[in-house]
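First the structure, which I've put down as structure tokens, then a few questions once you've had a look.
Presenting subunit A:
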Amino acid sequence: MISETGTDNGRSLSGSRLAPTVGDLERRFDLTDAYAQRNSLGFVTVEKGDLIAILTHLRDGLGFKHLVMLTAVDIIERGILRLVYLLHNHELVADLGVQVEIPRGEVATGGDAAGARNGAGHNGDTLRANGLESAEEVIRPYFTEMESIHHLWAQAATYQRELKEMFGVHFPGSPRVDEEFALEGWKDIPPMRRDFDTREYSERTFFPRPGRVTHDPVEYMKKQMYPDQPESIGGGA
Partner candidate 1 sequence: MSEAKILGTDDEQLDVSGKTRSTMRLPNLDLPEEDRELYCDARPKAVAPYRGVLEKFANWARANSLWILGFGTGCGAIELRPLMTSRFDMYRYGIQPRPTPRQSGVFIIGGYASVKTLKRIVRSYEQMQNPKFVLALGSCTINGGMYWDSYNTINRIDHYIPVDVYIAGCMPRPEALIAGFGKLKELIRAGKAEGANQYAENFDWYKANQKRIIRDWNMPDYNW
Partner candidate 2 sequence: MNPVLLQIIYAILSLFVILNWGLILGGITARITARVQGRIGIPVWQGYIDIIKNYFQRTSVTHGIMFYLGPIFRVAGGVGTYLFIPAIFGSVLFANFHFAGDLLLVMYFIFFGQLGMALGAGESGHPYSAIGVSRGLSQMTAFEVPFALSVIALAAQYHTLSITDIVAAQQGGIAHWTMVTNPLAVVAGIISFLGMTMHNPFSVVIAPQEIPIGPPTEYHSSFLALLQTNRAIFNVAKLVLFMNLFFGGATTIWGMLIKTFLLYMITVIVGVSFPRFRVDQSIRFFLRWPTAIALASVVFAIVRTQLF
């Protein structure tokens, strides 16, 4: 499991296939942390400024040519967003996750929409209807930003679009990063952030049908035996 404090977790790297790779990286760069989850999967944590150089070196020099995915973890307790760049090496048949911690940002900044709340998006129809020519004229407000890697892998542009919409991370220069991706007409904060209460939003916006009950035996026994304790997150009527 990915540990939140960043200490060594799981097996050490010495027995895994990634040992030579991580050794090479440690000689060239500063790694905050490195561990192996299993023989073929390891994670290293790097500084934000080194990221592009490390990814370029991994892609060109060490054979990690395949970008599997780019995703983010919102660690609200420490006030950071951890971006995870998962790369794959076809010769070693191993995955390496490069993790970067960036400040998660509490206030929406930047962007052109002074009147809009955090995160109003737009698509092609909205642009034409409002008389705008292209999406480059509009920047959606964002909470934090990071360098884009779309020049290394073209498909990173799609992941970066998703991260912008869901977490509020701006990637300047990434193609079409300010266009709406999966949500249309979204006007609230980016929904994957931990301070967004999705259950409350759903009950406020959509029309919940009253009388929803659960027959989960765990919940039932909890109510029977500990009636004073608060409900758990996932269940309850």
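Rule of thumb we're sticking to: a contact is a pair of C-beta atoms (placed from the backbone, for glycine too) under 8 Å apart; a residue touches a chain by one contact, two chains touch by 3 or more; residues count from 1.
Behind the choice of candidates: all candidates are chains of the complex that A comes from, given by their letters.
On a predicted model such as this, the values are computed, not experimentally measured, just so you know.
Within this complex, the numbered candidate that touches subunit A among 1 or 2 is 1. The residues of subunit A lying in touch with candidate 1 in their complex are 112-117, 120-123, 125-126, 129-132, 137-138, 140, 182-188, 191, 196, 198-199, 201-203, 205-209, 212.
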